[in-house]
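All protein chains but one are shown in place.
So that you can tell them apart, the chains are marked A, B and C in the order they are listed, and the count of residues begins at 1 in each.
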Amino acid sequence: MKIAVLRHLAIVAGVAALLGTTAKAEDPVRGGTLITTLPQTPRHLNPAVQSGIVTGAPGAQLFAAPLRYDEDWTPQPYLAESWAWSDDGLSMTLNLVQGATFHDGDPITSEDVAFSVETIKANHPFKTMFGVVETVETPDDHTAILKLSQPHPALLLAMSSQLMPIIPKHIYGDGQDPKSHPRNGQDVVGSGPFKFVEFTADQQVILERNDDFFIEGRPYLDRIVYRIIKDASARAIGMENGELHMTTFENTVRNIKRMSENDDLVATDEGYAAIGPINWLAFNTGSDGPLADKRVRQAIAYAIDKNFILNAIMLGLSQESKTGIHPGSPLYYPDVNGYDLDIDKANALLDEAGYEKGADGIRFSLTIDHGNPTTKPQAEFTKASLAKVGIDVTVNSFVDFPTWANKISNHDFDMTWDTVFNWGDPVIGVHRTYDSQNIKEGVIWSNTQQYANNRIDELMAQAGQEIDPDKRAALYKEFQEILAEDLPVYWTNTLPYHTIYNKKVGNPPLGIWSSSSPYDLVFLKE
Amino acid sequence: MGFLVVLAQRTLYGLLLLLAVLVLNFTMINLAPGDVVDTIAADMGGASAELVAQIRAEYGLDQPVIVQLGNYVWRVFQFDLGQSYFYNRPVTEMIFERLPATLLLVFSAQIFALVVGILLGVFAAQRPNGILSHIVTLFALFGYAAPVFWTGILLLIAFSLKIPLFPVAGMRDVTVEGFLPQALSVAHHLVLPMLTLGSIFIALYSRLCRASMLEVLGSDYVRTAKAKGLSPRDVTMKHALKNALPPVVTLAGLQFSAVISGAVLVETVFSWPGLGQLALTSILARDTPTILGILFFSALVVIVGNLLTDLVLRLIDPRVRGKA
Amino acid sequence: MSAPLLSVENLRIELATRGGMVPVVDDLSLWLNPGETLSIVGESGSGKSMTALAVMGLLPRIGRVAAGRIMFEGQDMTQMEDAALRRIRGNQIGMIFQEPMTSLNPVYTVGEQIAEVLRHHQNQGAAQAWANAVDLLDAVRIPNAKGRAGTYPHEMSGGQRQRVMIAMALACRPKILIADEPTTALDVTVQAEIFDLMRELAKETKTATILITHDMGVVAEMADRVVVMLKGEKVEDGTVTDLINRPQHDYTKSLIASVPHLTPETRDESEVAAQVDQPLLSVRDLTVQFPVKKRWGKREMFTAVNGISFDVERGKTLAIVGESGSGKTTAALAVARLVAAQAGHVTLDRTDMLTLEGEALRQARANVQVIFQDPYSSLNPRLRAGAIVREPMDNLGNLPAAQRDARVAELFEQVGLEPAQMHLFPHQFSGGQRQRISIARALSTNPSLIICDEAVSALDVIIQAQILDLLKDLQRDLDLTYLFISHDLGVVQQMCDDVAVMYMGDIVEYGTRNAVFASPQQDYTRNLLAAVPSVESVIEHPAP
Partner (left out) sequence: MSEQTHLKARSPFAEAFEMFRRNHAAVAGLVILLAIVAVAILGPVLYSGNPFDMVWAPFTPPGTEGYLFGTDYLGRDLLSLLIHGARVSLTVGLAAAFVTVTIGITIGALAGFYRGWVEEVLMRLTEFFQVLPTLLFSMVIVALFGASLLMITIAIGLVSWPAVARITRAEFLRIRELEYVTAARAGGVRNGGLMFRVILPNALPPIIVQAALMVGSAILFEAGLSFLGLTDPNVASWGQIIGSNRQYILDASYTVTVPGIAIFITVLAISLVGDGLNDALNPKLRER
């Protein structure tokens, strides 16, 4: 994470330290209203049945999870004061904090944990998270035992606020469809550090301090206001003129750079390791065309100047990602072929694959889509880059997400730029892309590349059950090596997600889950 | 003719128009390639053929389009615009949440544009070939010729960033309490969006008002007013202006749909929590019931706007009162 | 005799045009004594209205007084501050205008518009001003003045509006009333009533009046003294009696000659009796109705022409006279199938016009052509004069294309235009010339019937006479038959053989010219004839 901005900031901080202006970490102050942002209106505020960061951010305040994580991927007690694997790795025992209550005063029991797991398993789009949880046993009010059909190393990570909010059974267990439950968006009763006050679409989510929070003395803030501002420039202006205290998940690099140069603001890319956002160029390997040939895919990768993307488009604010696992993950294996720009090699590979240049200098034509407006520059850049090796590319317009998703998920495409999240553990966010069992028509972010490799399937099956971290890392090393050779997807970079906060903000959420972690430690200085 | 009779007639007619809007939009969306079920299925993380069929049945999409249309219209007449696919909430509820913001923006921009436009027009008509008159006309054109979102962005940079006089986004400051401070906060947030949206129409209104004033100033009854020995101010403001207004008001009435269109862009720039933002979200999410609902309500706003225009016209022009 | 109330001395008024300042009134001098009526007479563009506006200080923006003085009560009004002028306007000098339909502000009640003057000049309170306004309306004979004060101008007839204007002008009991063609836009019977009112009020209030008109008959009936203007200059002035009996200038003479003499001349009746043929045009029970939109979108029919019948002999002229709204134009256009008739029969040249449809109807149009009233709107401004005359030939008739231009040239000569003018556009012609083009167009298909719909009403008297002469010459030379629609009894008398008088959709009197003019049978006709201003009253009949 040695990038220009941070270095710059570090120097500033260092100078400040020398001058002695920042004595020591300040003690938290109680009170104040934190004004932060959401880049879109959440569909509702219940992360149990809705993925995504705009639900996750307020959701993590409203609902507590069994565990929380520090910046080193180390699990910390939260609603569970302790937890333990069985020796065979097929059951996980959670011991809940005593005396914890929901916002309406009802106690939080193991029944609620069981209910939450069942609800998430049935309704959350990430099926692999709790797919192997067969039952949840509740021997007493404060003990919940998750019984698994096979070992599941990703389970611990899944027990964080973004993925496993503990929701009250007495509210959501009333028989209504949890996905469209009226209490998802209004009058929400949760278990977390902040209570629901107001949710007005396109305006704001307002939360207030939960005085009966199960951790004594927290949270520090009286209120959190999430202002829903879709326009990145408007958020930047708001940060600069002091209307906003903090904004997360910023990825418009010019604005990040600009804000980082503001003396009142701090910009950092810390906190997104578990989110694991990666930009990539996906190929439809199952099509009849040239893309079925891995040499063609490799040639395309060689023809695209990754450095341009990293430095010119991303302004050096994002990291190179050579594989499908986020560089922030301990499982990332960087020593694979990164396909640095090599036009000659690209041409040679294409010739070898039998696609000679025609009289007009064109070998063949492809189309390219992009999954959201932010990857439009990459799509346009690809068009320009591939023209140099004789591949004619038409950029398809992006109108709306469902249209794109429908097209890609039904394998009606050649290439598409996409942004996909790791969601902490490869089992949750990585396997889905390469698993030949997961070639499912109509399902976006499944294996839409139609990539099938038996060895990869085997490796994923093993790694998904391997509890020993070293052995697991070895499995993923091979996994990443094979993929880098087969190249069903050309990974280029992480998303330049940044958190920008005013220096008034103490303890900004810089753990691995960024804003989807509880803000009970966040405070406002002075 | 009785005023209430006219009102009733107009309302009835407006309802018929709304019905037509409903039918057209519904048909159009059903004609379009792609099916909402795909969207729902994709969102659910994939669905089997049976599940797709079940969803179709659930949403009544397995029936012939004409039956669906009939059902839809019937439900609309019961004030039920359906359930949003995306937000899983009643469309009516979501629209009513945002309608006040849009109405506030649309009407304040209209009134702002009318007031400024009329003043500029009256001023320019005093000396129709004077330099000042030309400057006023050109000035008014600025707002018209610049893309509205561009104006908005420039204003935002100027008055939120460089000189932070106005807030950058939203509709109110949630940290203030009490009715009056809240109202002031809303007014404060409203300034830039209103100026931006209104600026498009100033040129239109001032130009027409100028032309209308020139015509009226040349009319026989203005000559009569002068022959009575009235002061130039009385002649202009009492005798001429009231006669010059009807065309301007009529034009303003015709502009309602354009104002709403502008509002979509302005809302996007200023994060104004109105229908426009919801519209963009629902279009990008293919949230058909919401799109239909928004089109329906925007048409309703236009119709109500036209109705109000009619009422204002009746108020200022006795000749219209006699007619239906 | 005391000093005149108002005197205009060597007045020169100029208007700004593209070619610089152009005089519209030059070296005009006149005076007005207390209590008298001075008439300024002249045709349009003679500068008479400009003079009146100059006196009021209301010249248009592009106009200015270039020389001379306007003395009112010892002060030169041309040198006055605007504020001082405003104290005179509407207070010392009142003015009424030609167009009662447009001279009242449509958005205020008539009572308010009168009361405004009183509040402004006499500092009356709102209630008092209103009460006085009601009294004034009563004085100008508006029935139910109290109720009518609250109505808007559009709810009143033209005559009533002109009464309101008079009430407004006289509200402050001014010393001078300027009336600029106050009755030109009104029907002749209404005109007579307005003049009665003006005479009476002037006598009552001892107001001096400047009456601007183009009609010598009006002058004879109203004025004490008269000034005749032509092209911005005074050509003659004097007392009415002197001037009418002993006109010096040719122009004055032609003005006097244009006043209708409604005394019948004797004519050879045998000529009429000789007509035994079937008439060229025979109209029976013709009814024309228009839909009027009423409440609830229900359509009601307004009957414009109510089952009328008449005949026109070949080579003769039938005049249909009537006041506005009598249905005369509608009836004529229905005959030509330019307005749809609901019932009746129209037989033209043995063809049943009302049953024709489609192509047959289109071809039949060749047989009946129309000359319209307004020389400005009756010619397509986008077409050259030649093309306008040629258009009917292109569509109707069987003249080969190659000969049509020659025929157009011939027609131009026939109506007194030069063939070289064929390539000009309508706006480059004068009003009279335009009517000549219209006539040429009407002749182009060799029609057997020509309908003249108020064909000379919009023209000044001298031009009017020229066009009437042309029409008569053409009738004689080409054996034309005219259906002549007019409200002007003087013109009708000059042109027609037979007369039909229409009133509210019905023909109330129908007969030969002599019969109708000499011994009208109906009250309406008699009133109509009596209302026409004439110079009879001032003509000095030589001692027998």
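As a convention for this text, contacts are C-beta pairs under 8 Å (C-beta built on N, C-alpha and C of every residue); 3 or more make two chains touch, one makes a residue touch a chain.
Computed from a predicted model, the values in this text were never measured in an experiment.
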* Chains on display which the left-out chain touches in the complete complex -> A, B, C
* Which listed residue, B:73, B:138, B:163 or B:187, touches the chain dropped from view? -> B:138
* Structure fact -> Given C:287, C:317, C:378 or C:448, the residue that touches the chain left out of view is C:378
* To do: Can you work out which residue in B:6, B:94 or B:295 touches the chain that's missing from view?
  => B:295
* Structure fact -> Touch with the missing chain holds, among B:73, B:237 or B:258, for B:258
* If the missing chain were put back, which residues of subunit C would it touch? -> 333, 336, 338, 362-363, 365-366, 368-370, 372-374, 377-382, 384, 388, 391-392, 395-396, 417-418, 420-421, 423-425, 427-430, 433, 438, 441, 444-445
* Which subunit B residues touch the hidden chain? -> 17, 20-21, 24-25, 28-29, 32-34, 134, 137-138, 141-142, 144-150, 153-154, 157, 161, 203, 207, 215, 254, 257-258, 260-262, 264-265, 268, 276, 279-280, 283-284, 286, 291, 294-295, 298-299, 301-303, 306
* Structure fact -> Where subunit A meets the chain that is not shown, the residues are 232-233, 236-237, 252, 254-255, 257-258, 312-313, 373-374, 376-377, 379-381, 383-384, 394-400, 403
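Please note the rule applied: only the chains that are shown with their structure count from here on.
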* With chain centres defined as C-alpha means, what is the inter-centre distance between subunit B and subunit C in Å? -> 49
* Structure fact -> subunit A and subunit B have mean C-alpha positions lying a whole-number Å distance apart equal to 39
* Rounded Å distance, subunit A centre to subunit C centre (Cα mean) -> 87
* **Residues of subunit B that touch subunit C when the two form their complex** => 1, 5, 9, 219-221, 223-231, 234, 239, 242-243, 316-319, 322, 324
* Structure fact -> Given the complex, residues on subunit C that touch subunit B span 56, 58, 85-91, 94-95, 97, 99, 102-108, 116-117, 120-121, 152, 154-155, 165, 168-169, 293, 295-297
* Asked: Any idea which subunit A residues touch subunit B in the complex?
  -> 33, 35, 40-41, 43-44, 125, 127, 179-180, 184-185, 198, 200-204, 206, 225, 227-231, 233-235, 237-238, 240-243, 399-403, 405-406, 409, 440-444, 446
